[in-house]
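A single protein chain has been removed from this complex, and every other one stays in its place.
A, B and C label the chains in the order they appear, each numbered from 1.
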Amino acid sequence: MARMKFYCDPERCIECNACVTACKNENEVPWGVNRRRVVTINDGDEGERSLSVACMHCSDAPCATVCPVDCFYTTQDGVVLHDKDICIGCGYCFYACPFGAPQFPEDGAFATRGKMDKCTFCAGGPEADNSSAEHRKYGSNRLAEGKLPLCAEMCSTKALLAGDADTISEIYRKRIINRSASVMARGVSYRDASFRAPYNSAAGKSSAKE
Amino acid sequence: MIAQFIDGPLWTFSLSVFLIGVIWRIVTILMAGNRKDLATPRGSASAGAVRTVFSRSIYERSAATRGRLLLIAGYLFHIGLFALLFFAQPHIDFIAERITGLGWTAMPHWAFILSAELAFLGLLLLWIHRLLSPVTRLLSDLDDHLGSILVFLVMLTGCLALAQSFESLRLIHLLSAELLLIYFPFSKLMHTFTFILSRGYTGATMGRKGVNA
Amino acid sequence: MNGGSNHSLVGHGVKTTVIRLLLLWLFALPLETVADTKESRGLPSTMVLNPAAELWRDVRQRDMPTSGTSQVRGVDSGVLINANGDKWRKFRMQQLIPIGGYLLLGIIVGLTLFYLVRGKVKIVAGASDRKLPRYTSYERLIHWFMASIFLFLAITGLIILFGRPLLIPIFGKEIFSVIASASKEGHNLMGPLFMVALILVFVKFVRRNIYQKGDMSWLLRGGGIIGKKHVPSNFFNMGEKSMFWMLVLVGSVIVVSGLVLIFPVFGQSREWMELAHVGHAIGAILMIGVILGHIYIGSVGMEGAIDGMKNGYCDLNWAKEHHDLWATQMEKRGEAIANEDVNRFSDPDTNESLGRELREAGK
Partner (left out) sequence: MSDRFEQGLEALRQQIDARISSYFSSCVHCGLCAEACLFYTETQDPRYTPIYKLEPMKKLWRREHTFWGKLGSIFGLSEPLTEKDFADWETLVYDSCTLCGRCSMVCPVGNDITYMIRKQREGFSVAGYAPDGMKEATRRALKIGSPMGVTYKTLKAALAHVEKDTGLQIPVDKKGADYMTLFSSMEIVNFPEYIESIARIFDATGVSWTISSKAFEATNSGIQIGNKEAAAELVNRVVIAAEDLAVKYVISPECGHAYTAIRWEGPNLIGRQYPFEVIHILELLEQLKAEGRLQLEYRDATPMTLHDPCQIVRRGGVVQQPRELLNSVAENFVEMKDHGVMNWCCGGGGGVSANERAEPLRLHIFDRKKKQLQETGVNTMVTACANCRIILEEGIEHNEMDTEVISLTELVADHLTASSEKK
């Protein structure tokens, strides 16, 4: 079976937030919940890069490990889903997740959070595929219709890739090879390539000005 | 099956028992009758009655020598319970849906929980005190404990069902509330209504005598 | 984060630094060393840094805390990867649940074994015919108030902590999730009441719990429970005092961390909450363990120990054997009263004695 993954290419992401909008629209997520967000690091500096991030559907998901009611499960496609009927809104998945993927509709006093909500890879939940109950709780189930998550489909620069891990890595590998080839053809190093400002954190920043 | 019973017929039944029972109790009390007071009044009986109905809600300072925590607990319990019963969103929704047909403004969720906490604080203190103090141990009968237990159960199940996402927890809460409603008219919980009568009677007598009671 | 990168912390948010140091210390996990970081920095410029690798290093927050910006507003929404989340997971799954579980189990087994070996500690001189007033009704009220809240919180807390390995196999997920939801909501609602109870108890009992001369010798002689001879002590003995301070200090940690956890409205980051959870859990396990011992002594462990908390009076001989300094003082002041009088005031089931007394007094 396939193993579904997202990959976001920081060299391509232009922080247009179309993926965020598409996700919200497609899944009709509750107010205040954002299953996907675009984070820009070194905003305004040289080496600014953006990444679109959501649930990464980890193979060994920390959220599933810490859940006190064991409401997570991994589908045959490798998508990490959870059962909102079992979720008690304790927030442990939110502590454990490195990506900040689990979201809660409320964050009121006395820890009233409501049921956890997160990216489903547009694969719905445990209910019957594309049933109204499933749609109400988890949003759309495009995977069952043979479609990929809308965020990736909508990405205009094709920075955000979604699909079987093998396919994704193949695409990305080709991109890298092409980027390296262009570098070699022009005889300049990657770092000095004029089409992008050189990236280097902290110490390396001044080198571009030399 | 059981769920439908709790949600439907049992609710109607318990509400009817509650309403009919309360009215019946008050009617029987009034039916016992009072003799007219022939003594020349010094002050107004009705003014005294109205004044006492309200003024007894403020405790007498000199009676608070030893039981200060208890008096506070009494206030917390009653005010908290009143607030969460009538001004919590889920309760307003329920009342609007089942009884009145229209709702009113609810308090924010945090205030709801806060009032629940205060009510719990008050009820626990009062109940533990009932079990510990020689005076209340002597006075208390089965009715007192049953009343406390039922109110406590309703509050506890309500607190457990706070997430409002598990139907079974809501039903347990509803069931305990229904048991409370059925028990209500036959118990000391009637003081919820009869306190107006007793304060009124005392206030009227004292009002006639010209004493602020 | 290794030693070499620590200097880069300087100049960043002190708050974050403090959390990180605390987390490091608390988790005490083998640190994932990133030795190559330092080396790659020092390489000659002919060796090109891979910019993509540098990006991911930043994202992973290997060198320093990095926070990006995001159109999505929210606490930590700019953090791409929170490495401490995984440390917290390891703490909860690999340390807290197994170690905590076996610790509590061990305490229960230990107490059972102790009971089998030592048996119930009797009042050596037997019950006397006089009693001493030990706790006022207010003191008993707040004790039992705290006790009931504590029991509720301990049970609901343990359900949340150990429910998955212990209860799901019994009830199944659906039923357990109902129990867990109820526990969680109840725990969150009742939690702040524990704070109220703790404050009331602290204020009421603190003066009698200040350590005094003689407490050390009590400790050295094991509180007398091991040997035969009783050790002198005042109103509270060294063990009780220590339990009180444990209750107050650990209780405060539990209360403060609990408040951090149930009020996610002040913009505290995930890291703060992970930290709070660690403190909350360790404190709670400790406290449950100690309270198990407390309950053991009060119930089956010692004859006469619970009396003072039941009706306010303790047996004179019990007091002499366990709190002799206090008992002698009280007896001297003439505070000891006959058993019948205690019964009169605390066991009101018979009305006859009073009528008889009054009639006799009249004659």
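The working rule: a contact is a pair of C-beta atoms (placed from the backbone, for glycine too) under 8 Å apart; a residue touches a chain by one contact, two chains touch by 3 or more.
Nothing here was measured: the structure is a model prediction, and the numbers come from that model.
Contact with the omitted chain, checked across B:Ser14, B:Ser115 or B:Ser133, is made by B:Ser133.
Even with one chain removed from view, chain B keeps its contact list with that chain: residues 25, 28-35, 37-40, 42-43, 52-53, 56-57, 59-60, 62-63, 65-67, 74, 126, 130, 133-141, 144, 185-186, 188, 190-191, 194-195, 197-203, 205-206, 209-213.
The working rule: only the chains that are shown with their structure count from here on.
Central chain assignment: C. Criterion: smallest distance from chain C-alpha mean to the mean of all protein C-alpha atoms. The chain pair with more C-beta contacts between its two chains, of A-B and B-C, is B-C. The distance from the centre of chain A to the centre of chain B, each centre being the mean of the chain's C-alpha atoms, comes to 53 Å.
Remark: chain B and chain C have CA centroids separated by 35 Å (rounded to whole angstrom). Among all residues of chain C, those that touch two or more other chains are 177, 181, 184, 188-189. Chain A has residues 88-89, 108-110, 112 in contact with two or more other chains. Contact residues of chain A toward chain C in the complex are 10-11, 15, 17, 20, 34, 37-43, 47, 49, 51, 53, 62, 65-71, 83, 85-92, 94-100, 107-113, 189-191, 198-204, 207.
Chain C makes touch with chain A in their complex at residues 8, 41, 45, 48-52, 54-55, 57-59, 63-64, 66, 68-72, 74, 76-83, 85-86, 88-89, 92-93, 160-161, 163-164, 168, 173-174, 176-177, 180-181, 184, 188-189, 261-265, 270, 273-274, 277. Of all the residues in chain B, the ones that touch chain C in their complex are 69, 113, 116-117, 120-121, 124-125, 128-129, 131-134, 137-138, 156, 159-163, 165-166, 168-169.
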